[in-house]
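All protein chains but one are shown at their positions in the complex.
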Amino acid sequence: MTTVLEVKDLKAYYGQTQALHGVSFELLEGGITTLLGANGAGKTTTLRAICNMVRTEGDVVFQGRSIRGQATESIVRLGFAHVPEGRGTFTTLTVDENLRIAAYTRSDKAAVKRDLDMVFEYFPRLRERIQQQAGTLSGGEQQMLAISRALMLGPRVMLLDEPSFGLAPLIVQEIFRIMRRINTEAKCSMLLVEQNAALALDLADHAYVLETGRVVMSGPSDVVKNDENIRKSYLGY
Amino acid sequence: MEQLMQQVVSGLANGAIYACVALALVMIFVSTDHINFAQGEMAMFSTYIAWQLMQWGAGFWPAFFIAIAVSFVGGLTIERVILRPLHTAPVLSIVVVFIGLLAICNSIAGSVWSYLIKEFPSPFPKDTFGLAGLIGPHQFGVVLVTIVVLSLLFVFFRFTPLGLAMRAAAQNPVSARLAGVRVDWMLALGWGLAAAVGAVAGTMVAHIVYLDPNMMGGILLYAFAGALLGGISNPGGAVLGGFMVGVLENLVAFIGNAIEKSFGVYIIGNGEKLTVALIIVITVLTVKPSGLFGRVVVKRV
Partner (left out) sequence: MATTETAAAADAVARQAATAEPPARAAAVKPWVWAVVAVAFVLPLLKFVIPGVISDYRLFVISTMMIAAIAVLGLNLLTGFNGQISLGHGAFYAVGAYTAAVMLDKISWMPDYYFLTIPAAAVMCFVVGYLFGLPALRLEGHYLALATFALALAVPQLLKYKWLEGLTGGVQGVVLLKPSPPFGLPLSEDQWLYYYILVIMVALYFIAFNILRGRNGRAMMAIRDHQMAADTMGIDTAQYKTVTFGISAAYTGIAGALSASAIAYVAPDSFGFFLSISLLIGLVVGGVASLAGSIIGGVFTVLVQNSAQALSKFVKNDLGLPFDLSAYAVYGILLLILMYVMPLGIAGGIVMAWRRLRG
């Protein structure tokens, strides 16, 4: 398998405060990598840094080419879909408009239509709510919408920021099941940030553990999962 | 009674102008949270451009459309050049910059075209237009043009991908960026459109209030009142609010007039127009800041 995304010595700053102190990891083509760690470890910041949404240093290499310094919009157009923390719903737009805006940059109408059908197949509930204002959806539905928006971009890489956040366990299971399907069917590599380590390790093939802006541990998911020390010291379960 | 009807209908004509300016204000407000105090002066400037073109021999409509196009480019440029560097500046800096723009537009117009009041032609045929007795040809034309412009804008924002992208950028800039929308350009485009709509308002109202560099002061205040009344976060509401304050303005003058006639006491009249607007602005802001049709915005702290 080839590497689709490589992050080298990534540093990030909020104003004067440094939030990442040189994070390096890679994501394999078609793989799912998860970033784990406690609150404030820098997981969300890493995703933001990849999309150049914070001030960064270091390098991000996508399919062999550096994308560092490019505007967020341009990075997205290269094939990144970032499902942001808090879902990023366009609350005053309808569900339909939310999906259409995600396909704004694509000109291939047939492919967009295909992806829309695919979205509705994954999340039939969204089809029922198509004309509803997105702000009125439930949390789980908004998360589905957020993933759907990401899919409508036709991405090569999906960056998912805590898709389980604030959702009921059943809904979380459903969403993770669909993420697995998306990964295999849509051939989309995923970088997953999660608080719920057990869940994330089940889905992912590789895991990196962050602590205060540094990678402190990494390895294949099942190794990390079965290492009691890591589990106890960093993942807390 | 007939007089009252007349007042209401001509109030609608004024309201159409207020609605245009209010819409321009809202377009900038929803995307940047800024209240553009220079909107009126920008519209005045556009009107002078149209006037100048007509002096050079252009017909009304060519001058009208060229002025709109120039205003569009001008608005876009102002956003890109002047406001872009201030995106994270404190509110006071931004307000000050708007006031600076206001002063510059006003004084440039004054120095290029002088502060003398000028006549501005009406493009609407005198005989065949309007409804006899109820509304004059120009007022009728103004309402018509406004409705056309507002409908075009509605279609643009509702049914075109670019319109959707602009709404998305205004509503949630971060998510819009993540959808590949060039948010900065959407803001600039919003400014351009706002300037263009302002140009329509200016060229339409100039025949009524005459052309001079201070012509938009009162109109801007009424547009603020209208936008606030309708809800400054809601374009449709702002348009309705614009029409409402237009009618309200005339009704107040009408009632004041009626009181003076029957009781011989002067209470309120045309001289207090701006005060009426002030009262509307403060009342709406304090009693119902989201306006009649606006959404309540919860502020992050």
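Going in written order, the chains are labelled A and B, and every chain counts its residues from 1.
In this text, a residue touches a chain if its C-beta (ideal position, glycine included) is under 8 Å from a C-beta of that chain, and two chains touch if they have at least 3 such contacts.
Computed from a predicted structure; not experimentally measured.
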| item | value |
| --- | --- |
| Of B:L4, B:V73, B:I104 or B:A258, the residue in touch with the unshown chain | B:I104 |
| Contact set of subunit B toward the excluded chain (per top definition) | 33-35, 37, 82, 85-86, 88-93, 95-97, 99-108, 110-112, 174, 217-218, 221, 224-225, 228, 266, 269, 271-275, 277-278, 281-282, 285-286, 289, 300-301 |
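In this text, only the chains that are shown with their structure count from here on.
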| item | value |
| --- | --- |
| Approximate Å spacing (C-alpha centroids) for the pair subunit A, subunit B | 43 |
| Subunit A to subunit B touching residues, read off their complex | 51, 53, 71-73, 76-77, 81-82, 84, 88-93, 97, 100-102, 104-105, 149, 153 |
| Subunit B residues touching subunit A - in the complex, by the definition given at the top | 161, 164-165, 167-168, 171-172, 174-183, 295 |
